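All protein chains of the complex are present and in place, except for one that has been dropped.
== chain A ==
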């Protein structure tokens, strides 16, 4: 019998093992990197938050007042009324947005309506614009000189002799609620689509075989199946609306909410202590909603059966035409808002000279910074995307794919999820307090602030965006990483291949679609955000989204609309670019993702 002598042959093929024992082993290196992750998140998330909470417990001169600021806040009706306003607006918005979002998502996932791609795309469109844009579009539609308010500039009056003009009393809660519903709609719709997509056709067959009516099936099968998704949508919608700054800034009028209050306290009255206090008041319900949301999501994940039978979408003509009409109305509404903003940015003098021109895109002697601001915004969004993506993906990798060190990984995970509970405004505020402080006093000790140099730089803006959008990106990365075989690391370890090599050669390439997705998310959101950066930008570093707010504030509504339109265009271009990139990647990876299994 021929015995193959492999052992002798191997001398020719040297392996990578057998280096002398090094003090820096794999495990220690991973440990070190995890510690660095915790330190960075500690500096970027935990310290500024501790700082803002500390600030809320001191008065303007820096003297300890305990809960004194909060007492003042709740006993001053002019201040505390905005808390109730915020709660009211957020509740109404959530009810409307979740209801509309549910039926829209239901139509996309459970019925056989045509043009699903179109509807999904239109529903996602609001994500590309700052919330200011919806406020501005609302002004052009329902404002004093708005299209609807004036009955299409008296067109109906002249032509048909009837006056359909309608003044809805835009400025105040009505305006805020409409703008917030548009703003929260895409996110709610996304969450509910995911929840509705996961179902088991057998449950419906069972219900039908037991003779349950359609209504009863809806309440006993459909709703229970998505209840955690529904809860999650409610919390997310509430948080988004509760902490949004853009819409109330533009259409809020005299109606004060918490987000605009913080701005007024800090920028208007330079009352930092009260600003911090309002910030903490804003933080509390958000943190509560965050924990409830985490709880709901964990339950939702447990509901998913491993071998569910997919449910074929309902093709009943009556149902389809109902949902088609519904989706059509929603899409038309959303397009109307976007279209109005586009149109208004092109109209010469609304409503007197309706001829089109690009005058408003010149930003001639406007405040705000013009194209320099747009350029800065693109730069900021680009850096945020590059550094944010790298950091979130690598730290998600360390946390997900390291054996042992459970305590360290839990701390890092918690810190990675914490930014989800932090409103942009609070992050921005915490950052000016933290990075602007020349020194920190710890009892008798005074420490010079090592981060002070970052104040009023591009770096702090990028840092702020990275933290603001950290958690969602981190979750995307974690989900992608969880789909990889958990033994990849063990395999490469057994072959003496260092983990960073496997990360570069296998982990990152396989997860590339998720990486592109994360980068796109960072870019689009950094372009559109106002709340996080409005406290942090400096006069020599203007930003496009802030310029929209400032021009609108100064009454230059048309240039503001033009700037908002430019932001949307940049974002759509980036979205299309990343879509094309994803398509190319998936074509390239089709070679190894293919299902064309041959039989043994």
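By our rule, contacts are C-beta pairs under 8 Å (C-beta built on N, C-alpha and C of every residue); 3 or more make two chains touch, one makes a residue touch a chain; residues count from 1.
Here, contacts and distances are computed from a predicted model.
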Missing subunit (named according to UniProt) among the choices "Rod shape-determining protein MreD", "ABC transmembrane type-1 domain-containing protein", "ATP-binding cassette domain-containing protein" or "Protocatechuate 3,4-dioxygenase subunit beta": "ATP-binding cassette domain-containing protein"
Omitted-chain contact residue, chosen from A:316, A:353 or A:485: A:485
Of A:79, A:510, A:549 or A:564, the one touching the omitted chain in the full complex: A:510
Which residue of A:115, A:495 or A:554 touches the chain not shown here: A:495
Contact with the hidden chain (one of A:71, A:298 or A:403): A:403
Touch list for chain A against the chain that is not drawn: 3-4, 6-7, 9-10, 12-18, 21, 25-27, 403, 485, 487-488, 490-497, 505-506, 509-510, 589, 591-600
